[in-house]
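One protein chain is absent from this view; the other protein chains keep their places.
And now, chain A:
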Amino acid sequence: MIAEFFRPDGRHLSKAGITLLMLPFFALIFFAFLYPLVSLLSISVLEPQPTLENYRKVVDNPIYLTVLLRTLWIALLVSLLSLALAFPVAWLMARSKGPKVAFITACILLPFWSSVLVRTAAWAVLLQRHGLINEGLQLIGITSEPVRLLYTQGAVVVAMTHVLMPFMVLPIYGALRNIPADYARAAAICGANPLRTFREVYLPLTMPGIIGGFILVFLTSLGYFITPALLGSPQEMMIATLISQQIREYLDWPFAAALVGVLTLFVTVITLAFSKVFRFDRMMGGAA
(Lines give C-alpha, C1' and ligand atoms only; values in the text may rest on other atoms or scores of the structure.)
Protein backbone atom coordinates (compact mmCIF):
# COMPACT_ATOMS: atom_id res chain seq x y z
CA MET A 1 0.00 0.00 0.00
CA ILE A 2 2.64 2.48 1.07
CA ALA A 3 4.97 1.16 -1.59
CA GLU A 4 2.23 1.79 -4.17
CA PHE A 5 2.20 5.46 -3.23
CA PHE A 6 5.90 6.15 -2.76
CA ARG A 7 7.49 3.75 -5.22
CA PRO A 8 10.77 3.05 -3.43
CA ASP A 9 11.73 0.89 -6.41
CA GLY A 10 12.57 3.95 -8.48
CA ARG A 11 9.45 4.15 -10.63
CA HIS A 12 7.81 7.53 -11.01
CA LEU A 13 5.65 8.66 -8.13
CA SER A 14 1.92 8.74 -8.66
CA LYS A 15 0.09 12.05 -8.22
CA ALA A 16 -1.41 10.76 -4.99
CA GLY A 17 2.06 9.82 -3.75
CA ILE A 18 3.46 13.26 -4.49
CA THR A 19 0.52 14.95 -2.77
CA LEU A 20 0.88 12.74 0.29
CA LEU A 21 4.59 13.47 0.52
CA MET A 22 4.10 17.21 0.27
CA LEU A 23 1.10 17.36 2.60
CA PRO A 24 2.93 17.79 5.93
CA PHE A 25 5.10 20.50 4.45
CA PHE A 26 2.21 22.47 3.03
CA ALA A 27 0.24 22.04 6.22
CA LEU A 28 3.13 23.50 8.18
CA ILE A 29 3.58 26.37 5.74
CA PHE A 30 -0.10 27.12 5.88
CA PHE A 31 -0.73 26.98 9.62
CA ALA A 32 2.58 28.31 10.86
CA PHE A 33 3.33 30.89 8.19
CA LEU A 34 0.61 31.86 5.74
CA TYR A 35 -2.30 31.94 8.16
CA PRO A 36 -0.56 34.10 10.83
CA LEU A 37 0.93 36.37 8.19
CA VAL A 38 -2.38 36.98 6.46
CA SER A 39 -4.21 37.58 9.71
CA LEU A 40 -1.49 39.97 10.84
CA LEU A 41 -1.60 41.85 7.55
CA SER A 42 -5.37 42.03 7.73
CA ILE A 43 -5.07 43.60 11.18
CA SER A 44 -2.90 46.28 9.61
CA VAL A 45 -5.68 47.44 7.27
CA LEU A 46 -8.82 46.43 9.20
CA GLU A 47 -8.31 47.68 12.74
CA PRO A 48 -9.71 49.58 14.40
CA GLN A 49 -11.78 50.06 11.22
CA PRO A 50 -10.84 49.54 7.53
CA THR A 51 -8.05 52.06 7.00
CA LEU A 52 -4.63 52.75 5.50
CA GLU A 53 -3.83 54.99 8.44
CA ASN A 54 -1.23 52.59 9.86
CA TYR A 55 0.72 52.58 6.61
CA ARG A 56 0.55 56.34 6.37
CA LYS A 57 2.12 56.44 9.85
CA VAL A 58 5.02 54.32 8.64
CA VAL A 59 5.63 56.53 5.63
CA ASP A 60 5.01 59.86 7.32
CA ASN A 61 7.45 59.51 10.18
CA PRO A 62 11.03 59.51 8.82
CA ILE A 63 12.20 57.59 11.89
CA TYR A 64 10.46 54.43 10.73
CA LEU A 65 11.88 54.66 7.23
CA THR A 66 15.31 55.29 8.71
CA VAL A 67 14.97 52.09 10.72
CA LEU A 68 13.93 50.21 7.61
CA LEU A 69 16.82 51.56 5.54
CA ARG A 70 19.26 50.88 8.37
CA THR A 71 17.98 47.30 8.51
CA LEU A 72 18.56 46.87 4.79
CA TRP A 73 22.02 48.40 5.13
CA ILE A 74 23.04 46.12 8.01
CA ALA A 75 21.67 43.09 6.18
CA LEU A 76 23.75 44.07 3.16
CA LEU A 77 26.89 44.51 5.29
CA VAL A 78 26.33 41.15 6.98
CA SER A 79 25.82 39.44 3.63
CA LEU A 80 28.93 40.98 2.09
CA LEU A 81 31.07 40.20 5.12
CA SER A 82 29.74 36.63 5.22
CA LEU A 83 30.55 36.22 1.56
CA ALA A 84 34.09 37.50 2.04
CA LEU A 85 34.65 35.12 4.94
CA ALA A 86 32.74 32.17 3.56
CA PHE A 87 34.26 31.94 0.11
CA PRO A 88 37.79 30.96 1.21
CA VAL A 89 36.36 28.41 3.64
CA ALA A 90 34.15 26.88 0.95
CA TRP A 91 37.13 26.88 -1.41
CA LEU A 92 39.28 25.07 1.13
CA MET A 93 36.51 22.55 1.77
CA ALA A 94 36.02 21.87 -1.93
CA ARG A 95 39.77 21.36 -2.29
CA SER A 96 40.10 19.00 0.67
CA LYS A 97 39.36 15.32 0.83
CA GLY A 98 37.80 12.90 3.31
CA PRO A 99 38.41 13.62 7.00
CA LYS A 100 39.52 17.20 6.33
CA VAL A 101 36.13 18.07 4.83
CA ALA A 102 34.40 16.43 7.78
CA PHE A 103 36.56 18.45 10.15
CA ILE A 104 35.88 21.79 8.45
CA THR A 105 32.17 21.02 8.20
CA ALA A 106 32.15 20.21 11.92
CA CYS A 107 33.86 23.53 12.67
CA ILE A 108 31.25 25.37 10.63
CA LEU A 109 28.30 23.55 12.14
CA LEU A 110 29.62 23.43 15.70
CA PRO A 111 28.13 26.85 16.64
CA PHE A 112 24.69 25.46 15.77
CA TRP A 113 25.02 23.24 18.81
CA SER A 114 24.60 26.28 21.00
CA SER A 115 21.68 28.67 20.67
CA VAL A 116 21.86 32.06 19.00
CA LEU A 117 21.38 33.55 22.44
CA VAL A 118 24.52 31.90 23.77
CA ARG A 119 26.57 32.98 20.78
CA THR A 120 25.30 36.53 21.07
CA ALA A 121 26.06 36.57 24.77
CA ALA A 122 29.55 35.33 23.99
CA TRP A 123 30.09 38.37 21.78
CA ALA A 124 28.82 40.60 24.57
CA VAL A 125 31.43 39.10 26.87
CA LEU A 126 34.17 39.59 24.29
CA LEU A 127 33.20 43.12 23.36
CA GLN A 128 32.38 44.57 26.75
CA ARG A 129 34.32 47.42 28.32
CA HIS A 130 36.73 45.14 30.13
CA GLY A 131 36.35 42.24 27.74
CA LEU A 132 39.04 40.24 26.03
CA ILE A 133 39.18 42.47 22.96
CA ASN A 134 39.45 45.75 24.83
CA GLU A 135 42.11 44.31 27.15
CA GLY A 136 43.98 42.98 24.15
CA LEU A 137 43.84 46.30 22.32
CA GLN A 138 45.27 48.04 25.33
CA LEU A 139 47.90 45.39 25.86
CA ILE A 140 49.37 45.83 22.40
CA GLY A 141 48.99 49.60 22.77
CA ILE A 142 46.46 50.39 20.07
CA THR A 143 44.33 52.24 22.58
CA SER A 144 45.14 53.57 26.00
CA GLU A 145 41.67 53.21 27.44
CA PRO A 146 38.68 50.93 26.70
CA VAL A 147 36.80 51.80 23.52
CA ARG A 148 33.12 51.39 23.05
CA LEU A 149 32.62 48.15 21.11
CA LEU A 150 29.43 46.78 22.58
CA TYR A 151 26.09 48.42 21.65
CA THR A 152 27.37 49.57 18.27
CA GLN A 153 26.34 48.75 14.73
CA GLY A 154 29.75 47.12 14.29
CA ALA A 155 29.04 44.68 17.10
CA VAL A 156 25.70 43.77 15.51
CA VAL A 157 27.25 43.21 12.09
CA VAL A 158 30.11 41.09 13.43
CA ALA A 159 27.93 38.92 15.63
CA MET A 160 25.27 38.43 12.97
CA THR A 161 27.93 37.50 10.44
CA HIS A 162 29.23 34.93 12.88
CA VAL A 163 25.80 33.36 13.24
CA LEU A 164 24.79 33.49 9.58
CA MET A 165 28.04 32.66 7.79
CA PRO A 166 27.37 28.90 7.60
CA PHE A 167 24.37 29.63 5.40
CA MET A 168 26.78 31.23 2.98
CA VAL A 169 29.46 28.52 3.15
CA LEU A 170 27.25 25.57 2.35
CA PRO A 171 25.70 26.68 -0.98
CA ILE A 172 29.05 28.02 -2.22
CA TYR A 173 30.73 24.77 -1.23
CA GLY A 174 28.01 22.87 -3.08
CA ALA A 175 28.63 24.88 -6.24
CA LEU A 176 32.43 24.62 -6.01
CA ARG A 177 32.37 20.90 -5.34
CA ASN A 178 30.46 20.35 -8.56
CA ILE A 179 33.19 21.93 -10.69
CA PRO A 180 35.47 19.15 -11.97
CA ALA A 181 39.20 19.68 -11.46
CA ASP A 182 39.65 19.18 -15.19
CA TYR A 183 37.94 22.52 -15.87
CA ALA A 184 40.80 24.33 -14.17
CA ARG A 185 43.30 22.25 -16.14
CA ALA A 186 41.47 22.95 -19.39
CA ALA A 187 41.46 26.68 -18.64
CA ALA A 188 45.16 26.66 -17.75
CA ILE A 189 46.22 24.82 -20.87
CA CYS A 190 44.12 27.32 -22.87
CA GLY A 191 46.40 30.00 -21.49
CA ALA A 192 44.50 31.27 -18.46
CA ASN A 193 46.65 32.16 -15.47
CA PRO A 194 45.25 31.18 -12.05
CA LEU A 195 43.53 34.54 -11.56
CA ARG A 196 41.93 34.38 -14.97
CA THR A 197 40.85 30.78 -14.38
CA PHE A 198 39.16 31.92 -11.22
CA ARG A 199 37.42 34.83 -12.88
CA GLU A 200 36.42 33.15 -16.12
CA VAL A 201 35.56 29.68 -14.88
CA TYR A 202 35.17 29.35 -11.13
CA LEU A 203 33.35 32.59 -10.44
CA PRO A 204 30.61 32.21 -13.06
CA LEU A 205 30.09 28.57 -12.16
CA THR A 206 29.87 29.35 -8.44
CA MET A 207 27.53 32.31 -8.96
CA PRO A 208 24.35 30.31 -8.27
CA GLY A 209 25.82 29.26 -4.92
CA ILE A 210 26.94 32.79 -4.12
CA ILE A 211 23.53 34.24 -4.98
CA GLY A 212 21.83 31.50 -3.00
CA GLY A 213 23.92 32.08 0.09
CA PHE A 214 23.55 35.82 -0.30
CA ILE A 215 19.76 35.69 -0.42
CA LEU A 216 19.63 33.30 2.50
CA VAL A 217 21.83 35.49 4.69
CA PHE A 218 20.32 38.76 3.52
CA LEU A 219 16.71 37.76 4.11
CA THR A 220 17.50 36.16 7.46
CA SER A 221 19.35 39.32 8.52
CA LEU A 222 16.36 41.50 7.73
CA GLY A 223 14.26 39.83 10.37
CA TYR A 224 17.00 39.31 12.94
CA PHE A 225 15.93 40.11 16.46
CA ILE A 226 18.00 38.80 19.36
CA THR A 227 21.44 39.87 18.22
CA PRO A 228 20.56 43.50 17.40
CA ALA A 229 18.49 43.73 20.56
CA LEU A 230 21.33 42.55 22.79
CA LEU A 231 24.40 43.99 21.07
CA GLY A 232 23.05 47.02 19.21
CA SER A 233 22.51 50.53 20.47
CA PRO A 234 18.91 51.49 21.25
CA GLN A 235 19.38 54.61 19.12
CA GLU A 236 20.17 52.45 16.12
CA MET A 237 17.33 50.02 16.17
CA MET A 238 16.61 47.43 13.48
CA ILE A 239 13.13 46.74 12.24
CA ALA A 240 12.50 43.51 14.15
CA THR A 241 13.26 45.28 17.40
CA LEU A 242 10.98 48.12 16.40
CA ILE A 243 8.12 45.74 15.64
CA SER A 244 8.53 43.90 18.91
CA GLN A 245 8.63 47.23 20.75
CA GLN A 246 5.37 48.33 19.15
CA ILE A 247 3.72 45.10 20.20
CA ARG A 248 5.06 44.71 23.69
CA GLU A 249 5.50 48.25 24.91
CA TYR A 250 2.78 50.14 23.07
CA LEU A 251 0.46 47.19 22.38
CA ASP A 252 -0.09 48.79 18.97
CA TRP A 253 -0.77 45.65 16.96
CA PRO A 254 -2.18 47.37 13.86
CA PHE A 255 0.90 49.57 13.50
CA ALA A 256 3.29 46.65 14.13
CA ALA A 257 1.37 44.73 11.52
CA ALA A 258 1.80 47.59 9.05
CA LEU A 259 5.58 47.49 9.69
CA VAL A 260 5.51 43.75 8.98
CA GLY A 261 3.58 44.54 5.81
CA VAL A 262 6.24 46.98 4.62
CA LEU A 263 9.04 44.54 5.48
CA THR A 264 7.23 41.74 3.64
CA LEU A 265 6.85 43.99 0.63
CA PHE A 266 10.59 44.69 0.60
CA VAL A 267 11.49 41.02 0.97
CA THR A 268 9.12 40.06 -1.83
CA VAL A 269 10.43 42.71 -4.18
CA ILE A 270 14.07 41.80 -3.49
CA THR A 271 13.41 38.08 -3.89
CA LEU A 272 11.54 38.60 -7.14
CA ALA A 273 14.30 40.84 -8.45
CA PHE A 274 16.88 38.19 -7.71
CA SER A 275 14.83 35.36 -9.16
CA LYS A 276 14.36 37.34 -12.36
CA VAL A 277 18.12 37.43 -12.81
CA PHE A 278 19.11 34.11 -11.27
CA ARG A 279 17.48 30.73 -11.17
CA PHE A 280 16.48 29.60 -7.71
CA ASP A 281 16.58 25.94 -8.58
CA ARG A 282 20.34 26.25 -8.90
CA MET A 283 20.69 27.78 -5.48
CA MET A 284 21.69 24.62 -3.66
CA GLY A 285 24.70 23.86 -5.85
CA GLY A 286 24.44 22.25 -9.27
CA ALA A 287 27.08 24.22 -11.12
CA ALA A 288 27.07 22.26 -14.34
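We take it that a residue touches a chain if its C-beta (ideal position, glycine included) is under 8 Å from a C-beta of that chain, and two chains touch if they have at least 3 such contacts; residues count from 1.
Criterion: contacts and distances are computed from a predicted model.
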Hidden chain of the complex, named as in its UniProt record, picked from "NADH-quinone oxidoreductase subunit F", "Alpha-ketoacid dehydrogenase subunit beta", "Cytochrome c oxidase assembly protein CtaG" or "Spermidine/putrescine import ATP-binding protein PotA": "Spermidine/putrescine import ATP-binding protein PotA"
Of A:Asp9, A:Glu145 or A:Asp182, the one touching the omitted chain in the full complex: A:Asp182
Full-complex contact with the absent chain, from A:Ile104, A:Leu205, A:Leu219 or A:Ile247: A:Leu205
Absent-chain contact - pick from A:Ala102, A:Cys190 or A:Ala273: A:Cys190
Residues of chain A in contact with the chain not shown: 180, 182-183, 185-193, 196, 200-201, 204-205, 287-288
